[in-house]
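Every protein chain except one is present and positioned as in the full complex.
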Amino acid sequence: MKKILINRDFILFSIILIGLIGVGFANPLFVTPKSISDVLTDTSILIILALSQMIVILIRAIDLSVASNLALSGMLISLLSTVHPELPVYYFIALSCLIGTFLGVLNGISIAILKVPFIVTTLGTLSIYRGLIYFVSAGKQVYSNAFSEDFLALIHVKFLSLSFLFWLAVAVFIVIYILLNHTRFGRNLYSLGGNPDAAKYIGINENKYIIMAYSLSGFFAGLCGYLWVARYSVASTQIAIGFELTVISACVVGGISVMGGVGTVLGCVLGALLIGLIRNALPAVDISQFWQLAISGAIILLAIIINTKTEQRKEKTIMVEN
Amino acid sequence: MVVCLYMKLELKKISKFFPGIKALQNVDFNLKQNSIHALLGENGAGKSTLVKILCGVYQPDEGSIYLDTKKHIISDPTSSLQLGISAIHQESVMFDELSVMENIFIGNHIVKKNRLVDWSAMEKKTKDLLSNLEADIQPNEKIKDLSIAQRHIVQISRSLVHDADIVIMDEPTASLSQKEIEELYSIIRNLKKQNKSIIFISHKLDEVLEICDEFTVLRDGEVINTDLISNTNKDQLITNMAGREISQIFPKKHVTIEQEILNVKNLYKKTQFKNINFNLRKKEILGFYGLVGSGRTEIMKSIFGITKLDEGEILFNDQKISITKPSDAIDQGIVYLSEERQQLGMTGLMSVKDNINMAIMDRNSNFYVMNTLKEIKNASAMQEKLNIKVSYWSQLTQSLSGGNQQKTVIAKWLSTKPKVLILDEPTKGIDVRSKSAVHEFMGELVEEGMSIMMISSELPEILGMCDRVVVMYKGLIRDILDVKKASSEQIVKLASGES
Partner (left out) sequence: MSMIPDKPPFKLLDILYKKEFILFVVLIAILIINSNLTPYFLDLYNLIDSTFLFSEKAIIALTMTFVIIARQIDLSVASIIAVSSVVLGYTTSLGYDTWLVISLTLLSGALCGAFNGAIITKFAIPSIIVTIGTMSLFRGLAYSFLEDSYYNKFPKIVSNLGSGYLFGYIPYAFLTFILLALVFAFILHKTTVGKKIFSIGNNPDAAQYTGIAVDKYTFVLFTLNGLFSAIAAIFLSGRLSSVRPNIAFGWELEIITMVVLGGVYIYGGSGSILGVVISIFILGMLSFGLGLLNVPGVGIIIFTGLLLILSIGFPSFVRTLRRKNE
């Protein structure tokens, strides 16, 4: 029983529950089924991105370019839609994923083959991809009239009164859960992150895994490119600016260690939910939008500190006290 | 015992070169089926290069490898495993955060037909392996919670999973207690009965003579001798390894020990050590003996200020001193040469001159500005004294050879003109010739007035070099003995926890 109580995922879950109850008292409208469904939908993109970022963080790296990747993929398919709105939705989704994956592969190649450190590579591509959005769109926005009905409606389709977008996040959760816990690839990610030298000795090809991890991160960024544009019905150069930091915070709050090799899929999702809850709860309890950034920042720092205190390696016991 | 003359592994005329170094030259190595074959040699003799070639990490530049009389190329670690070769290392090739089960199957998880990991099959196999080895370990325990002996067992299980025919063991008893060593020997004999062939690397010649069937000695990359163990003895092996008669491995000079210089009282650190009381006299060499993990390094780290003491007093020249950080200790004249000499002592990207002067930077400067003349003066003095091979002062320390790097670290500490030198396993991993040089140097230092506290896990070294020895077990001092009056059996018993 004690093991369940100090399990960090359980603690996260409790915090979310307590937070929900707290907000519910201040604003009962917040805890209605519709409202909760909206919060879940709103957090879905963050959940998907956090799960894919987790793959990269597990091998001791970070992908700072996800938001720019998302925005560029979204803009490119939107531009296509202005010319060919009649194309089927799945066509756009597939294209967006493809573009995202390609952008991710570029990251992987830069890090694994050109040996440019991941911080430098993803800081660079963060700017390059964001810049390319201006380039292809000439700074203009693409409005909802450029999209077909299907394009915009898909994510709002309801199943069991929850949106398609939410169920997509659930599907991604299941896929990544299986990937990380029940495939060789996933388990090797944990070992590569936990002890890179030993992993190479065992025959795990570090370069291959780096490229695969960033490709997956790019794939989901591309997917979210479609989702974001469809959700907000607009594509612009300003989409998701700074969002990569929210994604990374979700992972860190969820217990994914930046040192690599540690972290659970459930924790990641809970971390994303907590951050999503905060973002939606603050306006609901009448806190001015201008305080949101500060409060999110503070809570993230707090979570990181608590995280570290519980993670701290205890010294090996040499002497047994009597 | 089954006597079998079938050749399991044959290495013919293997050579391996690195820039400027001939690591292996024309090496022939034959491992008989079912044999426990000792691979001997000092550090730098070529043992680890040979092992790395067998494990697929390096490719030989010349020569060929035959397994079961068939020629093979071991191109990478995966091929090595597939060919039935498995290695157990000193450093952990282990994943602390993962379970025992996963560590055993690492890189090689059992998968079901649908490509998903088959956890239940793995768990069952793990339980079988562990019970065969009579180990009290659960498949789901995390490696970080296991003891060193238990980790070894997991590593052995890993070789068995790979159905390895050849098991390479690199210093397997380094951190084990006597009881655990006996258990390991019986596991090894068991492996032999299961038709495995074992390459056994150890510098403990007594152990080699006890458990091995054959041996091969490497020196400077070449095979010096290979024969049955029954045809040799310890002295012959030493001569083979060192290339000359070593009659005086411990050239200890006679020194008059003076008054007490350091006195520690009731040192206590939670879960690490307790009731630590000892003193050190001027010009004395005080040994600290115990199993790896008995708390000796932890005590020294506290005295040096790296970690905090929960309780206790330190008196230096009868004055109580407070040490909360390393610079406090250094100012008092106490310095610590850690076991991991390069990782904790050397700054590779900085010049040799900077490294040598690293601890006395403030003394070498005027108002924070570096005084290059003083720097070079000190560096030159140290270079001469220790015979460091360096071409120019601005050379990066990482470009020096391993031995010279270690000398640089020693030079750094000697530059502080210390009164007490704490040495943690000073000759670990050093070849016999250099060991001798280190010991001789230690003798010179105490003659010049220094006092030394030496942590060592090699009993011969303790008996040969020290005046007194502090014997520790699980964080407590068992006894402090006068080396001249103590017997090896007595010391080993105390260190293993027996009375």
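Just a few scattered comments:
Labels A and B are assigned to the chains in the order they are written; within every chain, residues are numbered from 1.
By our rule, a residue touches a chain if its C-beta (ideal position, glycine included) is under 8 Å from a C-beta of that chain, and two chains touch if they have at least 3 such contacts.
If you're wondering where the values come from, they're calculated on a predicted model, not measured in any experiment.
Touching the chain that is not shown, out of A:Val23, A:Leu132, A:Ile210 or A:Ala240: A:Leu132 (per the contact rule at the top). From the set B:Ser338, B:Thr427 or B:Ser496, the residue in touch with the chain omitted from the display is B:Ser338, counting the whole complex. Residue in contact with the omitted chain (choice from A:Ile18, A:Ile119 or A:Val175): A:Ile119. Which of B:Lys32, B:Lys283, B:Lys353 or B:Lys419 touches the hidden chain is settled by the complete complex: it is B:Lys353. In the full complex, chain B touches the omitted chain through residues 304, 306, 325-327, 329-330, 336, 338, 343-350, 353-354, 358-359, 361-362, 364-365, 368-370, 372, 376-377, 379-381, 383-384, 390-394, 412. Mapped onto chain A, the footprint of the missing chain covers residues 62, 110, 113-117, 119-121, 123-128, 130-132, 134-135, 139, 245, 248-249, 252, 258-259, 288, 290-298, 300-301, 304-305, 308-309.
Operating definition for what follows: only the chains that are shown with their structure count from here on.
Chain B makes touch with chain A in their complex at residues 55, 57, 76-78, 81, 92-98, 102, 106-107, 109, 111, 115-117, 119, 144, 270-274, 293-295, 298, 474-476.
Chain A meets chain B in the complex at residues 178, 181-184, 187-188, 190-191, 194-195, 198-204, 261-262, 313, 315-321.
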